[in-house]
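Heads up, one of the protein chains got dropped from this complex, but the rest are sitting where they should.
Our next item is subunit A:
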Amino acid sequence: MAFLQLTNIQKSFGPVQVVHNFDMGIDKGEFVSFLGPSGCGKTTILRMIAGFETPSGGTIFIDGKDQGALKPNQRNIGMVFQAYALFPNMNVHDNVAFGLKVAGDSKPEIDKRVKQMLGLIKLEHLADRFPYQLSGGQQQRVALARALAVKPQVLLLDEPLSALDAKIRVSLREEIRQIQQQLGITTVFVTHDQEEALSISDRIVVMNAGRADQIGTPFEIYNTPATRFVASFVGTLNIIEGKVADPAIGAVTIGGQQISLSEPITGAKGGDSISLALRPEAGSIAEGARGDTALPGKVVSRSFLGSVIRTKLRVGEDIISFDMFNDPGMIPPVAGESVTLRFAAKDLLVIRE
């Protein structure tokens, strides 16, 4: 059994089932992100681990102990909320000390631990400030220190970066990851931001309508999405509709042109419709571009995104986007220009529904 074991977890609110038979084991010290759109059930699972929601079915074990009968204040869990949730009547020191006081620790112990925690988040100099005197990023760091002060078995982070501006978000997520690795604490992180999840997680759970569509490392999730939903939710992806020509050799027809996939297509017969996915960064129209597959098309539009230029091509009935690095010496294609898109057949992924 894993350190944090969720078995057959279900949750219904009235007639609406928001979590369907969710199973997962999270190892000690692992950082797992729950990624998905609003209403997919990711926060509900987090709240069930914390004890704020009671599962309609299934069990939650932490370090071999069933959490079912335990109230939230009896579970050894630290939680950080999107809205910071610092106590407005207490200063930074008292906020961090709160859980330790509740636990009945002595004053010297509390002071030592608070100092240690404030050192961890580099805010020792703000110990006397009240929450309203801190920026959003500082408040969230204090909330993190407060959650960690009680030495929880599991740290739960409920979209802790959503209320912050872009720059702070990036620096704070790196800080969270660094602290998590330093303490080796098992962490569950809920987010709807794919970049956040990809950048700091050991594993990602992509949630869709109350189910885990895929559980895997960021690399697996990005490069081999298991379903169309995962493919479309994580990163930008071209979904290309084709027809199976010969499943045994992986031949498919796209825009009237036959190409070969790197593997045979299982569970399909000739003439079946098939959805294929191609990441924008996998294709190129540059002279001498490498790739065993070529598709001719016409440039529809291009947009400048800073470090890359995203160009849209019409190939048959499909519109395919591809990215090229912004090279000032290169002349980008113009709308209406005929080009050949090259890519490796292994980069084309067959998408399950």
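By our rule, a contact is a pair of C-beta atoms (placed from the backbone, for glycine too) under 8 Å apart; a residue touches a chain by one contact, two chains touch by 3 or more; residues count from 1.
The rule we apply is simple: contacts and distances are computed from a predicted model.
Enquirer: Among "ATP synthase subunit a", "NAD(P) transhydrogenase subunit beta", "Aromatic ring-hydroxylating dioxygenase subunit alpha" or "ABC transporter permease subunit", find the name that the UniProt record gives to the complex chain excluded from display.
Expert: So the chain that does not appear here would be "ABC transporter permease subunit", according to UniProt.
Enquirer: One chain isn't shown here. Among A:4, A:40, A:60 or A:79, which residue touches it?
Expert: Candidates A:4, A:40, A:60 or A:79; residue touching the omitted chain: A:79.
Enquirer: Looking at the whole complex, which of A:99, A:160 or A:218 touches the chain that is not displayed?
Expert: A:99
Enquirer: Looking beyond the chains shown, say which of A:36, A:55 or A:131 touches the absent one.
Expert: For the chain that is not drawn, the touching residue is A:131.
Enquirer: Since one chain has been left out of the picture, which residues of subunit A touch it in the full complex?
Expert: Answer for subunit A: residues 50-52, 71-75, 77-79, 81, 83, 85-89, 98-99, 102-103, 130-132, 143, 146-147, 150, 156 touch the chain left out.
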